[in-house]
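The other protein chains are all here in position, but one chain of the complex has been omitted.
In order of appearance the chains are A and B, and numbering begins at 1 in each one.
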Amino acid sequence: MNFRSGLAVVGRLVAIGALAFAAHAQAQKEPIKIGAFVSATGPAAFLGDPEQKTLELYVEKINAGGGVLGRRLKLISYDSAGDAEKARTFVKRLIEEDKVDAIVGGSTTGETMAVIPLVEQAQIPFISLAGAVVVVEPVKKWVFKTPATDRMACEKIFQDMNARKISKIGLITGSGAFDKSMRAQCMQVAPKYGIDIVGDETYGAQDTDMTAQLTKLRQNAQVQAVLNCGFGAGPAIVTKNFRQIGMSVPLYQSHGVASKEFIKLAGDAANGVRLPAAALLVADTLPANDPQKHVVLDYLHAYEARYHQDVSTFGGHAYDGLMLIVQAMKQAGTTDDAKVRDALEQIHGFMGIDGEFNFSPTDHMGLTLAAFRMLEIQNGNWTLVK
Amino acid sequence: MLARLGAARGGGLLALALAVALLPLALVNQYLYDVAILVGLNAIVCVGLNLLIGYAGQISLGHAGFFALGGYGSAILCVRYGWPPLSALPASIASVTLLAFLVGRPILRLKGHYLAMATLGLGVIITVVLATEDRFTGGPDGMSVPPLALFGHALRGERVWYWMVGALLLACVWFALNLVESPRGRALRALHGSEVAAEMIGIDSARHKLVVFVLSAGLAAAAGALTAHYSGFITPSQGSFLRSIELVTMVVFGGMASTFGAVVGAAVLTTLPQLLTPLKDYEMVVFGAVMMFTMIFMPRGIVPTLAGLFRPKARP
Partner (left out) sequence: MSAQLLQFLFAGLTAGAIYALVALGFSIIYNSSQVINFAQGEFVMIGGMATVSLLHLGLPLPLAALAAVAVTTLVALALDKLAVERAHGASIVTLIIITIGASILLRGLASLVWDKNIHALPAFSGDKPIALGGATLLPQSLWVLGVSLAVLAALWWFFNRTLYGKAMLATSHNRLAAQLAGISVRRVLLVSFGLSGALGALAGILIAPITFTAWDVGVMLGLKGFAAAILGGLGSGPGAVLGGLLLGLTEALAAGYVSSAYKDVIAFVIILAVLVLMPGGLLGRRAAERV
């Protein structure tokens, strides 16, 4: 073979090699697809809207910072409007048509439970944004969640009641799924804290007047405090009615009302109300050495600067969900479903908005009671209860 | 023979069968099969509802209630009482049909908007009961439903369900077409035209209305039970007022008094939300606008309007 033909062969080999390398690099530049489904409209829009906004904001920020594993993130999100059937179809779409690498979503427990069989079968990591404890109990291999559970909220409240020597309480619960689930959990754990439930009223999710039910609780001389397991407009009306009929015992709300909106709606009546909530709400007043201070302040500033709206803890769930997936991918060094899932289970000490996450094969929720802070509303603002 | 193909029963049914048989060529993944199955299930409800609204001229704003009851009945029998799905399903459908019979007698004496309100109230009652009796129904979060099992094998997988639902839909359409052309169907249409006149020629309007009401409720319950076993999950919102409105819209959109219209309506309004997802926040606005637009410019619905375009103009 003479020199010229040899050069030609080498030239061709180099060309092929360059093409192959370019193709490989091209494949590497394929964006990482994060699938999401939240209830941006419908009865749970209160939850889904900030979740959607948070996901969009942070996917943008991550991409601006260079992406993950050298690749851009692409967010493919659908609005399931609080409907389990829609959620199921959209998750199927995310898995089959959009071929996402991981899924974050499921603002409500109903939607989450409906899609669990799908993600388990497809073997794709799924981080749920729903509150009920059934999502991770029993533990499902591919399902994780970020919000603290409703059971933990009950326990935090009961702890505070113990500190105030309250032992007999009245419940007032809405008819929604969140409300009922929390009530069931509270009734289950109450004996553990020596709490006796001596009154138990309910109201409808769309109700506009709860004076009837509260009057019954007021007439019950045994009631030392009232706990409202509720979400949405109902608790604000309960709180207003509570003051309207002149009840003076302590009133506890659930973490479902952990947003500035509740204070705006309930007005002066909200002063003195206590509830468990994520540190996000008191970000400004957290002590400087609080481990969460940095993360929550960053989120608060970023969200409010972009959307000119108050932050909500629900948006925080979405932040944690996205960041946990990103962290797991970085740790695993790949987007392979099984490896990412394993990496998720090994996450320790991850400081999120909801608290410090420590996952394990038996704990796909990752938070402890410390994730909840006990807050009291004073002068129209959140304050930490020491 | 060509004339026969042109007739609704022969030609239309054949066209539908061809559509069902050939559609899988376009369904390249499980998600598309899923949408097709949901279209089929909605279409089954709509065919029945169309008999009630389009032919018998009675409004129902609560049919999603029957749908949900069918699903819950089967789910509860399986999960709480351990019945095998293959017997729970027909038992549930039969119970809902019986309920429709008992409730239908007094309700169908009402006319027009009053009947609409009564059926609406019925739907609300059903939904609230389903959401409240959580010991049976799992409450507002709903409950999971085991899959249908045939001789020990669980019926899973979109492909299997697609063929099943497709075959059932064809059977329903065939049945509806036959009903419409039968003496009973003609009696119904007479009823729709004028109840007083129909009674004068000896048609027992109360009985006919009841039969169609019960039939459409049974179809809705069947679709509901099948949907529950297919998705593996059911929630009270499946029976909601908004869902009932969706179903009526599908029937009217596709064309009242047109069985194929009901199928087309179900197909369009089930797939439209999937197509509109890129619009994100604007989806509701566009959906509402499409509804209004179509009904303003095609007031008789899609199929009758399109069929009118193809019909040869009458010669003087």
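Brief remarks follow.
As a working rule, a contact is a pair of C-beta atoms (placed from the backbone, for glycine too) under 8 Å apart; a residue touches a chain by one contact, two chains touch by 3 or more.
What you see is a predicted model; the values in this text were computed from it and never measured.
Of the candidate positions B:171, B:275 or B:289, contact with the hidden chain is made by B:289.
When the missing chain is restored to the complex, the residue among A:159, A:202 or A:381 that touches it is A:202.
In the complete assembly, the contact with the undisplayed chain comes from A:46, out of A:46, A:178 or A:252. Remark: the omitted chain is touched by one listed residue; of A:220, A:309 or A:334 this is A:309.
Within subunit B, the residues in touch with the undisplayed chain are 53, 59, 106-107, 109-114, 116-118, 120-122, 124-125, 128-129, 132, 194-197, 241-242, 245, 248-249, 252-253, 256, 281-292, 295-296, 299-300. Where subunit A meets the chain that is not shown, the touching residues are 40-43, 45-46, 49, 175, 201-204, 206-209, 211-213, 215-216, 219, 232-233, 236-237, 240, 244-246, 261, 264-265, 267-268, 309.
We adopt the following convention: only the chains that are shown with their structure count from here on.
Per the touch definition, subunit A reaches subunit B in the complex via residues 40-41, 78-79, 82-86, 88-89, 92-93, 95-97, 108-110, 113-114, 117, 132, 175-177, 180-181. Put simply, subunit B touches subunit A in their complex at residues 29-32, 34-35, 38, 131-132, 134, 139-142, 144, 227, 231-233, 235, 237-238, 273-274, 277, 280-281, 283-284.
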